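Structure provided below as structure tokens; questions to follow.
Missing here is one protein chain; the remaining ones are kept as they sit in the complex.
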Amino acid sequence: MDEEIKLIDENGLRVDGRRFDELRPVRIEVGVLKNADGSALIVQGRTKILAAVYGPREIHPKHLSKPDRAVLRCRYHMAPFSVEDRKSPAPSRRETELSKVIREALEPAILLEKFPRTCIDVFVEVLEADGGTRCAGVTAASVALADAGIPMKDLVVGCAAGKVDGVVVVDLCDIEDKYGEVDVPVAYMPNKGLISLLQMDGILTMEEFEKALNLAIDGCKKIYEVQKAALKRKYDFTEKLKREADKSEE
Amino acid sequence: MSMVGGRRSLVIPGEIIVEGNFRAGLNTYLENGKIYSTVMGLAEIRGRVVSVIPIKSYYIPKVGDIVIGIVTDNSPTYWQVDINSPYMAILQVSDALPRPIDPAKENIRKYFDVGDVLLAEIALFDKLRSPLLKANGRGQGKLKGGILVEVSPAKVPRLIGKRGSMINMLKKELGCQIIVGQNGRVWINSVNEKLIDLAVKAVKIVDEEAQTRGLTERVKKFILKGKEKIDLESA
Partner (left out) sequence: MKNKIPVSINREHVLKLLSKGMRIDGRDLLNYRPISINFEVAGKADGSASVRFGDTYVMVGVKAEIGKPFPDTPGEGVLLVNAEFVPLASPDFEPGPPNEDAIELARVVDRGLRKGEVVDLKELCIVPGEKVWMLWVDIYILDHNGNLMDAAALASLAALMNTKLPEVKVEGEEIIKTGKFKPLNIKDYPIAVTLGKIGGSFIVDPLLDEEQLMDCRLTVITTKSGNICALQKSFSGTFSQGDVLKALNIAVEKGKELRDLLFSSFEKFSSSKA
């Protein structure tokens, strides 16, 4: 049965009708949680993730603190109802690894030295998983960090590329991820042109890899525009007042 | 003072503000001749210096600042005080009270208990150790009655206003006692709970709309309207 799934049709279109270089629709909302110092919701196709930031705050236990910088902690976690078969809420080995790579994708962008002896907590909760959750998690987390007012050199954007049915494509959905040959998640700092997360499983030729990396980075640049627009929408006060004035007239 | 369309522009972390012969001021950095923002905020250029006023910020203690703290714990000789900052502050018994007491003979909780609200001053801070407070100056010490609200520390200058224009207007129109801590905590007191409620709402408006023009007038109108309503209800 698995072998028969056709991921690219005769017109070269993918299972959800996209072209090889087409992203799923991306929507980002900023400041969606009251308690968190910063938060963001990302909906990318059917993937839906909430990210929240707490801190800089006192770190407990205290011996974990660093004298010259803040400690960044990150927890990637999936809701039990986010996948086909119920996932146990206890953290899996996969979630532990993803927590680490997401943290390391964000770390180079954050000016941790501004807050010695404190910690910054980033929580990424996957509410609906349809492929590309670590990348969308990075995208949402960096928006939540900006919303929290944490100083950063750049935002960080995540986007994966991969190979399905022999074709190099961008932003894999769950079926493509499961039945495709290769997945290459990438996180990118768009103004610096730097890569801060890179993983791959599967075999690609040199040319294919280059193509995949380019596609992923292009994807990152497009998603960056969504991040930027979402943040500005939230904080453009003249816009906000105009909207409120419109609302009161209605 | 602006670069785009004659006003300050909203920037996000990593965004290039300007290129060319400029110097990087607060919340910016210079790289390869370009100046980037490090925070979400309003960019402005004064002379050749580029800086960004952050929209959200954290209170980083500065010696001499007057802050409002909440007592969270104590040892026999000091209190631990939450000053709405990434750093917990310490208040030593010797710096806390107008006259010396002997902690060996008295339980210091008698003076300040957990949950109490203090008006204090940052006495010492070097980022390597917890900030030290003093609370034995005039008017300092425990605040009694009233209510405590929080605003973003970045908005404190707006809440005070040019030469105190905003805070003086608030006090005058509301007839409430209002103390603004540099750390974004505001203490409000009045015998009339409805006026306290109105004051809290007015402070929240300043917090949310700090960047907008004509704010003082707008808040004043809001207060006058609110006071009319209170008068009607009590009549």
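What to note about this one:
The letters A and B name the chains in turn, as written, and every chain counts its residues from 1.
Quick note on the criterion: a contact is a pair of C-beta atoms (placed from the backbone, for glycine too) under 8 Å apart; a residue touches a chain by one contact, two chains touch by 3 or more.
Only a predicted model underlies this, so the values are computations on that prediction, with no experimental measurement involved.
Between the chain not shown and the residues A:75, A:114 or A:232, the one that touches is A:75. Within the set B:30, B:63 or B:114, the residue that contacts the chain not displayed is B:114. Only one residue in the set A:7, A:30, A:50 or A:72 touches the chain that does not appear here, and it is A:50.
Touch with the chain omitted from the figure is made, among A:23, A:36 or A:204, by A:36.
Touching the omitted chain from chain B are residues 58, 70-72, 82, 84-86, 113-117, 143-148, 187, 193, 196-197. Residues of chain A that touch the chain left out of view are 33-37, 39, 46, 48, 50-52, 54, 57, 75, 77, 79-86, 89-91, 121, 123, 125, 127-130.
Simple rule for what comes next: only the chains that are shown with their structure count from here on.
Chain A and chain B, compared by their mean Cα positions, are separated by 33 Å. Chain A meets chain B in the complex at residues 37-38, 55-58, 67, 70, 109, 111, 115-118, 145-155, 189-192, 227-228, 231-232, 235-238, 241. By the touch criterion stated above, chain B contacts chain A in their complex at residues 10, 12-16, 27, 29, 36, 38-40, 54-58, 86-88, 127-128, 154, 209, 211-212.
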